[in-house]
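The complex appears here without one of its protein chains, the remainder shown in place.
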Amino acid sequence: MSDKPLAPRDQGAPDYTKHLHPLMLKNYGEWVSHDRMRPGVLVHTARGGDKLYTVRAGSPRTMSADTVRKVCDIADKYCQGFLRFTSRSNIEFLCGDKNDLDNLIKAVEKDLGWPLGGTGPSVSNISHTQGWLHCNLPGTDAAGSVKAMMDDLIEEFRNENLPNRVHMATSCCQINCASHGDISVIVQHHHPPRINHNNMQICELPKVVAICPAAAIRPAVINGVETVEVVEEKCMYCGACHGQCPSMEIRDSETDSLSIWVGGKMSAARGAPTFMKLAVWGIPNNPPRWPEVSEAIRRILNAYKATGKPWERIGEWIDRIGWAKFFEMTGFPFTRYHIDDGPEALSNLNRSAMIRL
Amino acid sequence: MSDKPLAPRDQGAPDYTKHLHPLMLKNYGEWVSHDRMRPGVLVHTARGGDKLYTVRAGSPRTMSADTVRKVCDIADKYCQGFLRFTSRSNIEFLCGDKNDLDNLIKAVEKDLGWPLGGTGPSVSNISHTQGWLHCNLPGTDAAGSVKAMMDDLIEEFRNENLPNRVHMATSCCQINCASHGDISVIVQHHHPPRINHNNMQICELPKVVAICPAAAIRPAVINGVETVEVVEEKCMYCGACHGQCPSMEIRDSETDSLSIWVGGKMSAARGAPTFMKLAVWGIPNNPPRWPEVSEAIRRILNAYKATGKPWERIGEWIDRIGWAKFFEMTGFPFTRYHIDDGPEALSNLNRSAMIRL
Amino acid sequence: MSGKHDKNKAMTLHTPLLNELESGPWPSFFSDLKEYSKKKPVVVQLLNQLEESYENRWNYWIGKVLNAPGYGGGIIARVSEKADKYPGLANFHTVRVIEPPGWVYNTDALRNLADTAERNGAGILQFHGMTGDILLLGFSDEGSLQCVEDLMHDGWDIGGSGAALRTLQCCVGQARCEMACYDTMKVTKHLTDSFIHYLHRPEFVYKFKFKLSGCSNDCANSMVRSDMPIIGTWRGPMQVDQDKVAEFIDAKGMEYLIDNVLTRCPTRCLSVKGKTLQVDNDNCVRCMHCINVMHHALSPGKDRGVTILIGGHRTLKIGDTMASVLVPFMKLETDEDLEKLVEFVERVWEFWNDNGMDHERVGEFIARVGMGTFLKGIGVEPDPRMIRQPRTTSYIKFEELAPPRMDGEGNKMPPVWNREAEAVETA
Partner (left out) sequence: MSGKHDKNKAMTLHTPLLNELESGPWPSFFSDLKEYSKKKPVVVQLLNQLEESYENRWNYWIGKVLNAPGYGGGIIARVSEKADKYPGLANFHTVRVIEPPGWVYNTDALRNLADTAERNGAGILQFHGMTGDILLLGFSDEGSLQCVEDLMHDGWDIGGSGAALRTLQCCVGQARCEMACYDTMKVTKHLTDSFIHYLHRPEFVYKFKFKLSGCSNDCANSMVRSDMPIIGTWRGPMQVDQDKVAEFIDAKGMEYLIDNVLTRCPTRCLSVKGKTLQVDNDNCVRCMHCINVMHHALSPGKDRGVTILIGGHRTLKIGDTMASVLVPFMKLETDEDLEKLVEFVERVWEFWNDNGMDHERVGEFIARVGMGTFLKGIGVEPDPRMIRQPRTTSYIKFEELAPPRMDGEGNKMPPVWNREAEAVETA
């Protein structure tokens, strides 16, 4: 350790003005419109006429220090040293000079090897989480499965051929640090936690008892050890306890499976935000490339592409054609598990005689 | 008692064919259209061209044997002896001959003294319950308050001047045997039940404990008597226990009050059926004519009449103009009790940034 | 007997508050009963007690139990707390009578009811109770039993009460309505007669109500007031009379058509080409609106049947509960169809009554155990038309996947995701 003074220094957020491209700083709050020049390239126009060019490319989110340096080299060369990342972990090179655009694009695609796209009605980058790379809870990987899915979806990323934007997400355990979107992949556990009673001393008992949403955990003494037990009937396999207490293991490499959810939306455009809904479950957790996941996603996107109308997000499209049609078009089975039994169970039923027949 | 054989005979429902007007029997399933000749008078046309005239009038629902006989006299004279009641307790005289119509109408209005109306976009008869006339649970009356309200609403019953049909209801306790509709009046209790511990033996303890939706009742021994007690914090003053066990008194003549609910709808026309929503609470329970109730209803109907569009039921109208506007137009205060805390609490919140500003 | 216990004790009517209910244009039940009380002394007592209720905002009735021999319901027995003062109200019961489906009457029948009510009791009738029954009010214990006996003799039957099947009610349907997609009266009678045992003898965990509407206008009020709404509907194309469409447009104007028909269709499946109306029948959800507005031009399709829903009831204990779809479509025409329905209902009852808790309506039961479990219990395949949207809750207990583990051995992933679709094939 150095002998410099230690934290805390409570410095707060960086001064963003130092990180803004000069045109952004100059025209802050003065932007009046934008256009998409081609997939992956935006131009924003300011009141005074200034134009800022944005080249958006898919980033893997996780990168080595060397790759970060490569990115900086490009930005230094064509962007006066400024760039940004998007809320979906895409990179955006900010360029003030139209004449630099072609070289910038070449550098991004060739030197960096990152594809342009993710703008307009395309499939953008997939929000994701730590997976086996770093978290203590994952039942599957995140960055690896994103790589596999995006390889498959590359043309949907590079082009703007969908009815509206498709925002995808994938997470590595049921907690779902990322998973909410038009299409989202979730791991599911299928058993109550296995309890390692010998290791239990490390856990504050009341905390894990309190955290259980199903009130399924109760203190118990087993072989003289103070521990907990799980009432199997009540447990809903959520894994909340596992996050709190490593001695309660929720995962199972044989039975953990993946499910796909559709129709999540945060924007209020045309209608209130919506939760995502279960499309298909029981997909095998199949590293290194999870081909079954990609196939299922493809089925959804094909149906959406074929019958979605402009500006319809996936959830809006299904609402219009009806869920029966969605299951028919995708071929996913509709099972009793598709029928909600959570807090919104009653309002998710068809409480009317309105039916497509 | 006579010496005739006693029940049971399990005879089932009456043979309706014997109760059908000859034109109904002849054209059963063959009706092709209807028209409203004037408020309170319908004509239904059958495929073959037959026409059946219906004269609908407001009935008080509760009537003496003599009044029933008067009704029969009229039907015998002009309706070949056939009539019916509607699902809202209106009477419908069924008439096969157009030439009888005028006299029939005169007889209904003059001899019987019942007003024609309740058809099309009008306020129809108010569904109601037993009240102090017969039930063991009422906190207010039913037939009497309907009389008072309908006196006030008579022009809305007699004319078809509203955007769409208005179906009203009123009930005499929180159980609400009748109350679901476009506008509906509900009694509300404001305290946990008072328990008459000495009388408690008449009640099956487990039954009343089980019935409590809030799990607020628990067995107790008080002064050596086996009885129950109520956890005040949990009790929601629903009165379910009172219905089960007369020793648990939920009513209070000083504090019971009335509330008005709007926007209930059973039909699926234009959209799924909807629950009714709280409009205003804390209206005094003020027999014999409950003027405050009539005033509140009037405020709602005036606003509806002024800004509702054709075919909009009350709930649909409010959805279009927004609830803020509804409270503004009616002058009812919006209070924190208007915010739901029941099973649909979360989905009744505005879970979006969509706001009229 | 002293006057105190004389049921017909003479008494002066004293009703200053109730008198306020005599003015005004709406027919007054009070004026009617006041007049009638001249003939029926007990009605004076009734009105005087009612006056006390109005004065004190308090009720004086207490429930008790009375059954006709062999029956477990149909009489709602009430005794007055003020029986000392009003001996005629010591027992003052209501008898529920099953109405003719659709509430249609010939006057002989009505007169017969009036006579029976008057002969055996206070002579007060209500058309109708909120469940659909004819209600006859004001009988002593013996009067009630005699009334039941007389009703039986004259071909009537008594209605339901308690934890039993309740009296059914239906809209006027095909008897006088062009919208009716099935024979509501016939089905109501068939179900009533088939299940009359369950109506008369409380054997359920709680009450069960059917209401039958000929179309989704739901004039029988089934959606939130019956455990099993049966609602008429159709498959395939709606019937459109294009000549009448053109007439409608000529009469009302195009703007009226747009504002009141096209833009009000919940699935926006109507469009107009010139003066013809195009219906995207695959997306029509049979809401009835366009047919209501243009009923001369439009009518339900020809392949008709019903949608059966489940679980509606009012507010006790989980709050108002709207029924939801259980059988998206079934034909209900032949005797076979009717038998299929009867068997189906029995399956529903069996599962509910075997597993429901005391005083638990079937809708509350479903809310507790989940619709998925309920469907499995009654042996019905899930269908996406039963839901507004699939689950939004990500925690699921997959029974296929879970059970063996607690016994120590692991189980393998069944090939669920690519198994054959099941529900989309259900009719």
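The chains carry the letters A, B and C, assigned in the order they are written, with residues numbered from 1 in each.
The rule is simple: a contact is a pair of C-beta atoms (placed from the backbone, for glycine too) under 8 Å apart; a residue touches a chain by one contact, two chains touch by 3 or more.
Since we're looking at a predicted model, the values are computed, not measured.
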{"item": "Residue of A:64, A:99 or A:223 in touch with the missing chain, whole complex considered", "value": "A:64"}
{"item": "Residues belonging to chain A that touch the chain removed from view", "value": "1-2, 4, 6-16, 18-21, 24, 28-29, 31-34, 44, 52, 54, 58-69, 71-72, 75-76, 81-87, 89, 91, 94, 112-115, 127, 129, 132-141, 143-144, 146-148, 150-151, 154, 174-180, 207, 210-213, 238, 240, 244, 246, 251, 253, 256, 264, 266-271, 273, 275-276, 285, 287-289, 309-311, 342-344"}
{"item": "On chain B, residues whose C-beta touches the chain left out of the figure", "value": "174, 176, 186, 188, 190-192, 232, 236-238, 252, 254-255, 257, 259, 261, 263, 275-284, 292, 296, 319-324, 326-328, 331-357"}
{"item": "Positions on chain C contacted by the hidden chain, ascending", "value": "263, 268, 315, 319-320, 392-395"}
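Keep this in mind: only the chains that are shown with their structure count from here on.
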{"item": "Whole-Å gap separating chain A and chain B, where each centre is the average of the chain's CA atoms", "value": "50"}
{"item": "Of all residues in chain A, the ones touching two or more other chains", "value": "343-344, 346-347, 351-354"}
{"item": "Multi-chain contact residues (two or more partners), chain C", "value": "216, 218, 223, 266, 285-287, 322, 367, 388"}
